[in-house]
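Here the structure is laid out as structure tokens; the discussion comes afterwards.
A protein chain is absent from this complex, but the other protein chains hold their places.
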């Protein structure tokens, strides 16, 4: 479970492709965007749309996962992400177990695999995994039994594929087709699992133009290999942009040698109202949250009319419901076929 | 969110009156007793009665909040109160999220409003709020969207309206009408959100006589403005009492200059068996719990035949079910009207 090397994304994508799909090529685990076809991503977005009559109260609770048990295995604390998965699972009528793995097992010296084996012996059906180590969800998916589906809820600096899919969902709802869009991703690209997953998803869905923006310390030339243009001047990148995707700046970076000060960062890469005017008038502003107001984004922009930050959150429930129900359905289909 | 000044309760009641009700005058948030009419309180008690065939197993789970999500936002730890709300919500068939807000968001520097906006974007339907700052629930209710109902589960020294309603429920069950009752409230009146809410409720429901009892340090003359008589001699107050309501004495008070010693307090204001004999023979003894036995009440009285402390707890589930279902119903009615 060492950190995934950003220079060779194909190493992990190869394994991921095999691991995520059943023999029939259906999505079984959801570990990373890499290795998934355009059709698979569109299927997730379409299914999320079908759950998305979200204001319609009656439609909210569906019995697709009734009788199933979803275990939230959070090795890294994230109330926000855990809550969205818990809500998605409950709205699919699943039973949910919240397990803070680090606390529960470390004290008795139990190994990760022992914990997993016990949970699958208790007939959990799905593991939602959050871990600080890149590749953790893949590692777990490669060790579970046939009846378990694994969903990656963020692993180290590698991947955060459900976040990327809810971003795609929000973009498609606002902008329709991806083909003609200029999308600007700004911030700490190299350390961001969100950015990596977004870039993969945008490329697979055929986005017109993807520009990554940030200081050289956070955006080395190697990032170009992911399939994006690189730009260190934010104003220049914003020209003609349809979508501006901010990233959360980890305060730890600023204390390290990689960045000078918050003020200086904000001056060069903060999205304020003046800068936003450079983009197209109907450009949308996105952010995975929680935002650092006054560091990567001005409060007036985060809360302004072009921001769809909270719509991202709302869509996130529908997208997670879609991913969970698709994966679980395919696990069951696959089990039925292996029995037949 | 500064402490509400006890001298001017009308300041908050004005705002609360507007905030709690829909345009049609229906209860939408439940923030404080102040500003609610007698009819509203009676409606809550009647509805709680309808859930109160509590020994009847079959009747316990009702589908009134099926498909709804209730978020318990406890900024202040209280397992006991959180548990009653969790049970009430589950018996209404709601999905429940327990969110310890202080822990989850502080670590990432997220603001309170950001947390709330995210939870409402996740389409939670109800926030049950417990906070150490007076006015916190009002603050939250004034910032949420139309589809959210806010229930105050205790805010600072201001208000604890669900506790007051379950007290009213217990009194009505035992004594019927409030008109002819003499009710004695004893203890740390000035610091108690429970006492403030009880006094408002008793006045609105037309209680015959309300007497507040305590030492001068905990019961200044200004308390009279809430609509009670003031008495510093407990024995004198107990003559002819139908209902004796104890309050929990915060140990912190005793360490401060406000009180001398536990022993001395118990001698003057502890409810023991001898004192209880001064009241009417069928007087009932109440306490919001947990009790400090030997400080504000003798163990033999707390566990004795006139104590209805545990019946208060039982009724508390029915009363909270009533408040939650009434408020949610009115939110839905109001949403339907604003769409039509």
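Order of writing sets the labels: A and B. Residues in every chain begin at 1.
Everything that follows uses one rule, which is that contacts are C-beta pairs under 8 Å (C-beta built on N, C-alpha and C of every residue); 3 or more make two chains touch, one makes a residue touch a chain.
These figures come from a predicted structure and were not determined experimentally.
Screening B:66, B:90, B:232 or B:280 against the full complex identifies B:90 as the residue touching the chain left out. From the set A:99, A:202 or A:271, the residue in touch with the chain omitted from the display is A:99, counting the whole complex.
Where subunit B meets the chain that is not shown, the touching residues are 54, 57-58, 60-61, 77, 79-80, 83-84, 86-87, 90-91, 251, 289-292, 310-311, 313-314, 316-317. Contact residues of subunit A toward the unshown chain are 66-69, 95, 97, 99, 103-105, 107-110, 114, 117-119, 121-123, 332.
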